[in-house]
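Heads up, one of the protein chains got dropped from this complex, but the rest are sitting where they should.
Naming follows writing order (A, B and C), and every chain is counted from residue 1.
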């Protein structure tokens, strides 16, 4: 950590600060310039409160050299984490993982039908929302416990592991049969929930917040891991920009960046990111081409009820075509 | 609600949709153009799932004409809401309310000392964090229950009502003596928490999320009010932009905009928005000048312990000077 | 174009507005609701000043149904535009075009060396900056006319067409030998320059501005085409977001979106978008996988002068490897 002092700092003030820093078990290297004094802090600086330090009257600026995240940091864990959930491997070479299913669980027929269809096309895991985060209190909020039971039935019927979103720890006990718990984008910085999940041994898929950067995403992963739960999967699902033709902007460059910074797997959700089913295949192929560890794709099988045709959902037939193309792209980029 | 159909929609598809809409108790006015068909939906459209409608294959676009929020909407409640908390009135003409206090509760001496100081300068309510949302799991997370007890002591000692942040409903019972519960920016769309707070009768100060727009802020207020709790205060605390000289960008134009859209009071927090104490007075005066219903300002009294000098906190002396200037500005804009 | 009137509009005001609209040669369809009146405008609405209309006291909101861009609109020109520059085809099926070269032209040896290297690896067009837009007036601004002469020499030596940026029409005459003129991101809305280029017959590569949406990009293309010059190539080079690990955020979903909206070719520049050479190959492959019409990639050959090792430039060897991978991905996505 580099700390630059303001020009007019007295020797007494400087020594007072250095004293305080050394009490926190970091070594301080002083570099006096003609205009500025620079303190180089070495040692375990992760517990230094950077905001507090930057707020001192005598400090001009503070800059971290080493990242504040440790458990998810690739530096201290060079090999890819391979996370198992319901017998499926996520992360690492040649474990490309496809999660597919409807936005919401609606009926037994729907969820089992989609589950069977996506399994036939090669999906590894079934998704389906039972608790739905909605901007409006007047919108459909999901089937809740009943939805979870239907998901379990689909799991039993097809053998696919299941992933679904948890919105409040009070419902945690209902998720016993769930293989992967999803933390939604709006809860990425619900720190109390992250801490509580860190004390469980469930596999967590952590979605990036709509306006959060990658450091913040990794700090939220760190919250879970600091509690002892290392089963964390990261998910890019689009960020908020000024573009309106897509619901959000899929930040695919986060895939190679996250692979540099962390050993955790990185999954891409092109359905929520774009919000339009006709954009999903292109972005799914791009995600595969740039090295993502998997995809989360919305699929519905509702030809009779066209009114519920989710704008961002593929039909099973479209999904089947996409899976074939993805396999070709994965083959093409194999080293 | 205006729904534009795609050019190639058949009469059968159109009638199918109209049928579905009318079943949801809205009237449909059809306007056929040479290129497009426009459906005007009239009636109680708040419960129509706009995303679902927009996602239909035959729909080009959907636009709300009336706002989807009802209980916080000024149209249905033209008079300013005046909310009472601990005997203090917030909202309405001539009730400018100043909330002041330290970022975190640290010690009995600190919190009682600051409470007395800000009361002497004219503050109406005491703030102080006991549960602190921090980006890093390794940063100081607050004194929790002990902090709440110290806040209560300061309340008893000075008579000032108190406001502090709640991060998880599991801690709610500890907040009995708290007059206003703060929902932090990162929890603005923690919908389960909003619902739970809606079932209480506590006064809630709802902070705008770092990348949320005003419609989303009002929908979150609506979540609380839909549960029956109308005691909601809105708080602007800066939004994320590309500017780095300030921690966030204070969006003061939200004050007159919110006053048009809603009857709820609007408080401005210049301390968190700017992150620098030397910018706080200017922005506090600007907030008063543009019609805010009050301010939330960080103040500390820690001359002996300069290391905890929060970059964004005013000293009691600076706060006292600011209070005098604010009174002059309030007088100047009085009609 | 849909115009929603405010609830309290009188019949006289409404008729006054309709009268004014009809004088501008658009037909008006009236749809009276119980709360709102909706006017559907049909005909040539491209010349209606939407901002002006929205600004009227009696108007609640205005929404375009048809896009305001015409000449670049795929609706009126369903086939892909294939643009030729220096014998190279850009756009259309199976014309994937690779533009490569150094950020700045530095010396004869450098530019001819890189040109030969990228040609050998399969590049189609040589890039190199002679006029450099720099945020600071004290930074290197390019070799100007001398740089253009060196580019011409490299063109003669290798047969590769050349592309370089124009920053001011006063320098236009120097660009006679240049095959494609680049309009930089910061000049995307330099409307006078766009108009002037519209009166030439040069091929223009128009880069998207750092905070511009796709509609604005297409309106800027429309500025050039409205003047009679249809030789326009669009280029995505990253947009400004809150992420800091990459210089900008490459918005790859713009590729399929632009292909829906326009017939113009879409090129992707992963070098400027990411700012880091180690991220360029992943994003180049992703761009190829999602259907881009080509790439613009920075390559330098400066092993002796490591200090000028542009963070975002590939070495010729890295570029050669990338070209082989790109060919495999292009093969994989072939229908």
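Methods note: a contact is a pair of C-beta atoms (placed from the backbone, for glycine too) under 8 Å apart; a residue touches a chain by one contact, two chains touch by 3 or more.
Model, not experiment: these values are computed from the prediction.
In the complete complex, the hidden chain is touched by one of B:196, B:239 or B:323, namely B:239.
Within the set A:20, A:36 or A:172, the residue that contacts the chain not displayed is A:36. Contact with the omitted chain, checked across A:155, A:208, A:240 or A:276, is made by A:240. Take subunit A: the residues that touch the chain left off the picture are 2, 4, 27, 29-36, 38, 40, 42, 60-61, 63, 65-66, 211, 240, 242. Along subunit C, the points of touch with the absent chain fall at residues 16-17, 20, 46-47, 49, 51-52, 54-57, 68-69, 133-140, 167-170, 186-187, 189-193, 195, 210-211, 216, 219, 222-223, 226, 240, 306-312.
Residues 211-215, 239, 241-246, 249-257, 260-261, 273-274, 278-279, 282-283, 285-291, 325, 328-329, 331-333 of subunit B touch the missing chain (whole complex, contact as defined above).
Keep this in mind: only the chains that are shown with their structure count from here on.
Central chain by Cα centroid: A, whose mean Cα position is closest to the mean of all protein Cα atoms. Note: centroid distance subunit A to subunit B, computed from Cα atoms, is 27 Å.
Here the spacing of subunit A and subunit C, counted between their Cα centres, is 31 Å.
Looking at subunit A, residues 211 sit in touch with two or more other chains.
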